[in-house]
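Here the complex is missing a single protein chain, while all its other protein chains stay put.
Labels run A and B following the written order; every chain starts at residue 1.
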Amino acid sequence: MTKFSWRKAALVAAVVPMMALSACSSTGGKPAETGNAAGAGQAASTPRIKVALITHAAAGDTFWDIVRKGAEEAAAKDNVELLYTSDPEAGRQAQLIQQAIDQKVDGIAVTLAKPEALKDTLKKATDAGIPVVSLNAGEDVSAQMGAFTHFGSNEKLAGEAVGTRLAAENFKHPICVIQEQGHVGLEARCAGVKAKVPGTEILYVDGKDMTSVQSTATAKLQASKDADVIIGLGAPFTLTLLKSVTDAGSSAKVASFDLNADLAQKIVDGAVLFTVDQQPWLQGYSSVDAIWQNKRGGFKIGGGQSVLTGPSIVDKSNAANVLKFAQQGIR
Amino acid sequence: MNANEINQQTLLQNEKDPLTHTAVHLLALEGVAKHYGNIIALSDVTMAVDNGRVTCVLGDNGAGKSTLIKIIAGLHQHDAGVLKVMGEERKFNSPRDALDVGIATVYQDLAVVPLMPIWRNFFLGSELTSGFGPFKSMDVEKMKDITLKELAAMGIDLRDVEQPIGQLSGGERQCVAIARAVYFGAKVLILDEPTAALGVKQSGVVLRYILQARDRGLGVIFITHNPHHAFPVGDRFLLLKRGKSIGYYDKKDITLDELTAQMAGGAELAELAHELEQLGGHGDLIKEVQSEVAGVAQTTGKTYE
Partner (left out) sequence: MTITQTKTPSAAADDRLAKRGPFQKLLGRPEIGALVGAIVLFVFFALVSPTFTQPNAFATVLYGSSTIGIMAVGVSLLMIGGEFDLSAGVAVISSALTASLFSWYFTTNVWVGVVLALVVSLSIGFINGWILVKTKLPSFIVTLATFLMLTGLNLGLTRLIGGGVSSPSISNMDGFKSAQAVFASSVNIGGVEVKITVFIWFALVAVATWVLMRTRVGNWIFAVGGDANAARAVGVPVKATKIGLFMAVGFCAWILGMHNLFAFDAVQSGEGVGNEFLYIIAAVIGGCLLTGGYGSAIGGAIGAFIFGMANKGIVYAQWNPDWFKFFLGLMLLLATIVNLIVKRRAELK
């Protein structure tokens, strides 16, 4: 056996990357210029304030990216320093709120997925004179928690919107695919669909393993030959469901909740019937802006009620329009 | 007691055995010492190992036996004295060095993997391969054959070398370990307390294997704390106590009783008798101990009070 030569290894280690980089792709890849649409205008001349946005986002969730983008754009416009933190576990989310109070922020925007756990800490915030708004989840408890308004879309309402649309188009046997068993929001959506289309079936898949999502959905479509539409509760999952439909040789159509650029394209192409967009960008943007408004002149938007940001149905008729915004990552 | 200690220089002078006609010992230690910091583990140890001879190293716990083994096996280096292999002075840097000159050690835990079949254990680390490339294929049939043959030569006839070695009895496992060392060309075989965990019958079996190895021409170092096991198979006896050599005898110069007495430690027994008396121990127990002391005194020719 020839002795391992460090010199040879170093040579290989130096040359190979150089050769690799020369193998460039003629299409695709990182765009050469990334224009920042948000950076066009000037920031407001009001004093700089700190706003904390604390959500229950689990790491790696596309949806919250869009919320965050909206918040960041509002922050840039309003001369706000945005402090974004999240934790899916309610106890820890409460601790993040406490930390924001400790940092003496000028406003808190929070999602109320598990309001009981956050109640006490939010009281401390309002007692300290920090204005609070809520977004995305907890519409019915928002006022109790001390928030002066709520920006969001009701998951059950969204589900019912889908259900209504499907019923109108004569679908009788939808399959609602939930990627995280026990997730309140997802369960509410499917419950909404089922309220309007009683023949709806729920399928649980492992959202942490896309291959498993694909094979489980395929299995379901093979087993339920009379399923006529399959619904994904997240853009990436819907895209995978398209594959499952092909694999199973099923004639089922595909519908969705939430949006991303690829999904918008698929709607334009007609592969996906429609999606329900709760316009998460608006939720982020409005929360930050509402606090800025409150600081500017004591304004409280909403009149004590929630401000709805959805549901907004995106189908073939308006997908082309939406597509270009989706490609910017704001829809 | 009229046991004369061995004079290493003239040890082989009158040897008529053709195997030991060489002028040098297979392995010789002269005045070897080892200390760990302040603790002197071994001091001034002299012994020799030759073909077809069994050298027994005796001593109670803490006597320095394991330190001695580790030095010979290459796990540690001696700090003073000389270690010679075939007359050449050596200091081992690693167990590999010792293995390369033909010193094989069978440790108490045997270095066998219980779940693996006998033939895999036999060839572990020295598998026979055929073919080429980084993942040469093993010659399984050949290895099984050789294992069967070698074990048979040592007196074990197993029809199935595929069974896990853990299913063999302790004595049989010792045999496989010994057979392995013999097969792979060991010239010196060190057996570290092979009978310590075995019953009477099994110990007898292992002693038989030691003789087999000796008869195949190896030089055997047999470490034990049991003089009754050592005496039947040993040619030379090295007694260690607290790191020092308290005796180095040839078989023809010593009897089993003398050996036992040397090891028993008459002084300790006398002390025990006194202690028992002071604690108000049972009369008959004290008498027993006292008669032991007297017995030892008689054989060693010393007095203990």
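By our rule, a residue touches a chain if its C-beta (ideal position, glycine included) is under 8 Å from a C-beta of that chain, and two chains touch if they have at least 3 such contacts.
As the structure is a computational prediction, the values presented were derived from the model and not from experiment.
Trainee: Give the residue, chosen from B:A153, B:A197 or B:L256, that touches the chain omitted from the document.
Mentor: Selected residue, touching the omitted chain: B:A153.
Trainee: Which candidate, B:V101, B:M116, B:I146 or B:A297, sits in contact with the chain we can't see?
Mentor: Residue touching the chain left out of view: B:M116.
Trainee: Which of these, B:K187, B:R208 or B:K244, touches the one chain of the complex that we don't see?
Mentor: Answer from the full complex: B:R208 touches the omitted chain.
Trainee: Which parts of subunit B are in contact with the chain that was left out?
Mentor: 19, 52, 95-96, 99, 105, 107, 109-116, 120, 123-127, 129, 135-138, 140, 152-153, 155-160, 162-163, 172, 205, 208, 211-212, 215-217
Trainee: Residues on subunit A that touch the omitted chain in the whole complex?
Mentor: Considering the whole complex, subunit A reaches the absent chain at 20-21, 23-30, 58-62, 64-65, 181, 201-204, 206-212, 214-216, 218-220, 222-224, 236, 239-240, 243, 247-249, 262, 329.
Keep this in mind: only the chains that are shown with their structure count from here on.
Trainee: Distance from the CA centroid of subunit A to that of subunit B, rounded to the nearest Å?
Mentor: The separation of the two C-alpha centroids amounts to 73 Å.
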